[in-house]
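Input: a single structure, listed below in structure tokens.
Here the complex is missing one protein chain, while the rest keep their positions.
Let's turn to subunit A:
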Amino acid sequence: MLYVQKKNEDLSRGAFDLTTQMLRMNPEFYTVWNYRRHIFIQGIFPNSSPAAINELLSEDLGLTAAFLKQHPKVYWIWNHRRWCLEQVPDGPLDEDKDGWRMANWNKELFLVEKMLDVDPRNFHAWNYRRYVLASIPVRRSQVSELSYTTRKIESNFSNFSAWHQRTKVLASLWQAGELNVAQSREDELDLVKNAMYTDPDDQSVWIYHRWLIGDGDDPLLLQREIASIQELLDEQPDSKWCMESIVYYKTLLLRRHLSTMDTSVQQSLVGECFDLLSKLQYVDSNRKQRYIELSDEIKNTFL
């Protein structure tokens, strides 16, 4: 029936209410979302005052907030919220054009924080949070966003989404020159080291560490971090991530700084990588073939 109405360009209130009913049953029915927006733009908005439009959009935001509680990972709901927020008209007054928008965006930020309190690893919510922060008429400081991720990481650091948000925020702070890159990187390395020692099996921590090291331009930094991971490996000799990371950073060292290296140093780095990779074949036998391939690659490249 809805399809027929859609085909007939039925833009009535009745059709609109029908979409609400349909979406209550199945919020993943994206055709219905599209139809609903179509009714808004073609049928309702042209005949409504800005205040009424704002009112209607607020209602839709309320409706989708209720949907999100039940279905926190449905793209179409998040998508519809974006659309609603972008449709919010100027007002309430000429001299306060952003008034409605600001109120809605602030509510939106609150909602996203609530969603992240319930599930701190909901990547939809994190992604959406970045969108909200970028769209909000009066920007919030990146530093406060950094401390938000700190709080989320402190409450559970096995949360790659939070670490990922941190990489985005830091990159922008570094680029804007708001933070001293070298000092800030040291602080981050210290933070991540605490996480590594607390739980060496946590993958997100190691990935963040790799992001901090980046291309490995600084051989001293690389060597220092290799030594520090080695210390952890000495305490926890079966740690897969320690071994793999040492191999990764030693290979990086070889790749980037081969020209400044003695042959003997090079030889011993390669040898150490081989040792670790053969241990890894045993410790992490599910990925045995991967370690064999890595060995071959190192052999072909550096010997």
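Simple rule for what comes next: a residue touches a chain if its C-beta (ideal position, glycine included) is under 8 Å from a C-beta of that chain, and two chains touch if they have at least 3 such contacts; residues count from 1.
We adopt the following convention: contacts and distances are computed from a predicted model.
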item	value
Choices "Trm112p-domain-containing protein", "Vacuolar protein sorting-associated protein", "RAB31, member RAS onco family" or "FAD/NAD(P)-binding domain-containing protein" - which one is the UniProt name of the chain not shown	"FAD/NAD(P)-binding domain-containing protein"
Residue touching the undisplayed chain, where the options are A:W83, A:Y197 or A:W211	A:Y197
Contact with the hidden chain (one of A:D17, A:E55, A:E154 or A:E186)	A:E154
Interface residues of subunit A (partner: the chain not displayed)	141, 143-144, 147, 151, 154-157, 193-195, 197-200, 232, 235-236
